[in-house]
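First the structure, in the form of structure tokens, and then the observations on it.
The complex is shown incomplete by one protein chain, all other protein chains being positioned as in the whole.
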Amino acid sequence: MWGEFMDTTEKGKKAYGRAVDSLTPNSKLFSNCLKAFVTGGLICIIGELLKNGFTSMDFDEDSVSLLTNMVLIGTSALLTGFGLYSKLGKFCGAGTIVPITGFANSMASSSIEGKSEGWIMGLGATMFNVAGPVIVYGLASSILVGVVYYFVK
Amino acid sequence: MKGSDKVDYLKVFVTGGIICAIAQILIDKTKLTSARILVFYVVIGCLLGGIGLYEHIESFGGAGATVPLTGFGYTLAKGVKEEVDSIGLLGAFTGGLKASAGGISVAVLFSLLAAVLFNPKSK
Partner (left out) sequence: MAVKKGKQTVVFQKKIAIEATAAFVGKKEGEGPLKDYFDTVVEDAMYGEKTWEKAESKFVKNTFEEALKKAGLKNSDIDYLVCGDLLNQCSGTVFGTREMGVPYFGIYGACSTFGEALTLGSILIDSGGGKTVLAGTSSHFCTAEKQFRFPLELGTQRPPSATWTVTGSGAAVLKENGSGPVIESATIGKVVDMGIKDAANMGGAMAGAAVDVITAHFRDTGRNADYYDVIATGDLGYIGRDLAVKYLAENGYEMPSSFTDCGIEIFDRKTQDTHSGGSGCACSAVVFCGYFYTLLKESKIKRMLLVPTGAMMSAISGKQGESIPSVSYAVSIERQ
């Protein structure tokens, strides 16, 4: 290429990519995993405590599940609103992304931000921006499971 | 009774912790974004629920298996199987949403409330 001072051939790009990788510091994998392990485990323990608590109040199994979710999701939405969930997430990583609290955080954060474009086209339309694929592919795989189950059983 | 409760909590902690730690490895080591990892988790949870494996993880880890997003996939699978048992093939289409209806409705309501009550904040 005319006047080319960087090697943009496939070979050049690969070498450049290797140089980028060697100069880019790695995230501290072990400490990140440890933090994710501990915080994810703690959130699950909170879930278990809630489950046991609601069960001891004589709710049936479905209600216990729903009530536990309500508390976890409600707390997550509240923390998101106060700007605290993102601070937690910075530290906990997957520990706050993977539990159902992360799902709620993605919906709350998207719609809080979308509010500036109005309640319908903003808030309403953006709520599932991040969480949407989970619902789409979750439902799709459940339909697959259902169909296979019908024919296999 | 107390003693065995505490052991259960340890299993909950470890199960949930491992599921999250695996996701952390995927985030740090691969170029997968968290959105893709979550889709992967919900689908795996659903498929493992479909073949009857996830219920063993749940009986071992309790909330450690149901609180992570894999648990959401498992809920979908359980719901779909119950509906197919009770109404046949069409149950494949109703079971998933029926089982997750509560969770999704709660999430929508609380997200709406949060958006109405709060304003975005800078960092």
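Per-chain numbering from 1; labels A and B assigned in written order.
Criterion: contacts are C-beta pairs under 8 Å (C-beta built on N, C-alpha and C of every residue); 3 or more make two chains touch, one makes a residue touch a chain.
Note that this is a predicted model, so its numbers are computed, not measured.
Undergrad: Write out, one label after another, the shown chains that touch the chain missing from the document.
TA: A, B
Undergrad: Hey, which chain B residues sit against the chain that's not shown?
TA: Residues 27-28, 31, 34, 120-123 of chain B touch the chain absent from view.
Undergrad: Residues on chain A that touch the omitted chain in the whole complex?
TA: Its contact residues with the unshown chain are 2-6, 8, 12-14, 16-17, 19-20, 23-27, 32, 80-81, 83, 85-86, 88-90, 92-93, 96-97, 102, 105-106, 108-110, 112-113, 116, 129-130.
Here is the rule we use: only the chains that are shown with their structure count from here on.
Undergrad: What is the distance in Å between the mean C-alpha positions of chain A and chain B?
TA: The computed centroid separation for chain A versus chain B comes out at 11 Å.
Undergrad: For chain B, which residues count as touching chain A in their complex?
TA: Touch list, chain B to chain A: 5, 8-9, 12-21, 23-25, 27-29, 34-39, 41-43, 46-47, 49-50, 61-64, 66-69, 71-73, 75-77, 79-81, 83-85, 88-89, 91-93, 95-97, 100, 102-104, 106-108, 110-121, 123.
Undergrad: Show which residues of chain A lie in contact with chain B when the two form their complex.
TA: 26-27, 29, 32-45, 47-48, 50-52, 62, 65-66, 68-70, 72-74, 76-78, 80-83, 86, 93-95, 97-100, 102-104, 107-108, 110-116, 123, 127, 130-131, 133-135, 137-139, 141-150, 153
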